[in-house]
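Removed from the display is one protein chain of the complex; every other protein chain stays in position.
Per-chain numbering from 1; labels A and B assigned in written order.
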């Protein structure tokens, strides 16, 4: 695997291998496996981001990489330069991999197919967000140890959510029992999973995975009924109290407090929202390490007689 | 002291301790006192800044810290994320302290009360700017060695100035004789110090501390009378020539040349304007070191049988 751009092509073994690797990184059992000297990586974010971008940056610096930070608002993108030409520029000046977020669905996958260096998808429009999915998976893995039969309900603005898509695919691959819950206009018919009401979902789910309502894409009329939305479709205190004993609440953030979730529940006992962010760093370290490692193998810069990632935590 | 957010709570001993520590750092007598490995700090500037932000960045890098640079204009703040959630995100991904500038008075103090990690105030609206004050104090300390009876006149747009507020408080704590000079509409009645005319001030002050006129907040009509302002309220060449032999001129910058001060005086012999900037790096190193040190003590990551900062320059 040269790139990490989609959950569609990840096998169960690959996902479980990555999850074990993330655990090894988090618990400090391993050291990064590639040579560190003067290695650059470029972060190309064509859309606003705080946590994904900063989480990648921390991961990269922890791996000893030099980070090239692309600021689209002061770049040649203003002069009409294509994503391909910008990415090739970073490759030419020394970047060994590229992390990219782009507003257009599939733009990342197309770029990956054109470049020699690894491409990591930091979110492509309504398409996918595989590293967010990976950190979500890891958060569940920490909690439950396995995915077989795990009841995970993804709740909210599914239609606009790349997080929902990547997670539904990956969870399904891992054997979880994926369900969706959304108001009529937020449903996505291309995802083949059952819909259920939020009141039903809270009572029999192991994981309630809330999504962010993308308020900036909706009309001001809709935005006014935040309390209504919460009461009809969100996680109220009442619904929280009906969760199973061991259930957890997740959200990719940024949270619209009082919309998807009651303000007071963001840091409640069953919430893993900030834990997810911490896990994002370890998850991205594992992904970056993996693609750099495989690139170096392909180029013959390193040798081995075993496959990643067994080598590292065997 | 977990945070460094206000001069109001700083005692005379704490201030003098910090000043000695800054001196020790500037003269290379000490090394940073906390473990350096892979430690991250986040700079959250919600308002434009060159020197404060860059000065913090140099200070952080000199202390061996990894800097996480938050760009509000390409962040999730655009999606409506609160300052608290953004700051918690940085804590979750590994930041050990947060430096924050925010346009709203008290926003920094409120954040500090909510977070477990140390918060350093880089300026809160019209509230305070304690690290600017500290570097100003250090610049006077270098020059005069003590503050008892030192005649310091703060001149200019006092009403809008967080620098004036922090300095008036801290100088008063240190025993200086603080006076203010401002045109009628720039006075701040909440500060209990005597006002005097600029012509009187230049003749008997040890320190003339000019403030920036915040032209961007005033009407264009006022902005037109720059020369008038200088002649009536600013430091003209004539007034400069009437300063005491040993007196110094300070300004937090950016300077409006020809408004608060005659263009040719910015780098005059008695001016310490660029010296202040250089001192800003050492001052911020001392503050960052102090809060990280105390956080590590609190968490039991390091031990000691003496209090900061005595240990370090005894």
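In this text, contacts are C-beta pairs under 8 Å (C-beta built on N, C-alpha and C of every residue); 3 or more make two chains touch, one makes a residue touch a chain.
What you are looking at is a predicted structure, and each value in this text was computed from that prediction instead of being measured.
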item: Residues of chain B in contact with the chain not shown; value: 45, 48-51, 54-55, 57-58, 61-62, 69, 71-73, 212, 215-216, 253-257, 266, 274-275, 277-278, 280-281
item: Positions on chain A contacted by the hidden chain, ascending; value: 38, 40, 42, 66, 68-71, 73-82, 85-86, 88-94
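In this text, only the chains that are shown with their structure count from here on.
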item: Chain A onto chain B, rotation angle from CA fit, given as a multiple of 5 degrees; value: 120
item: Length of the line joining the C-alpha centres of chain A and chain B, rounded to whole Å; value: 40
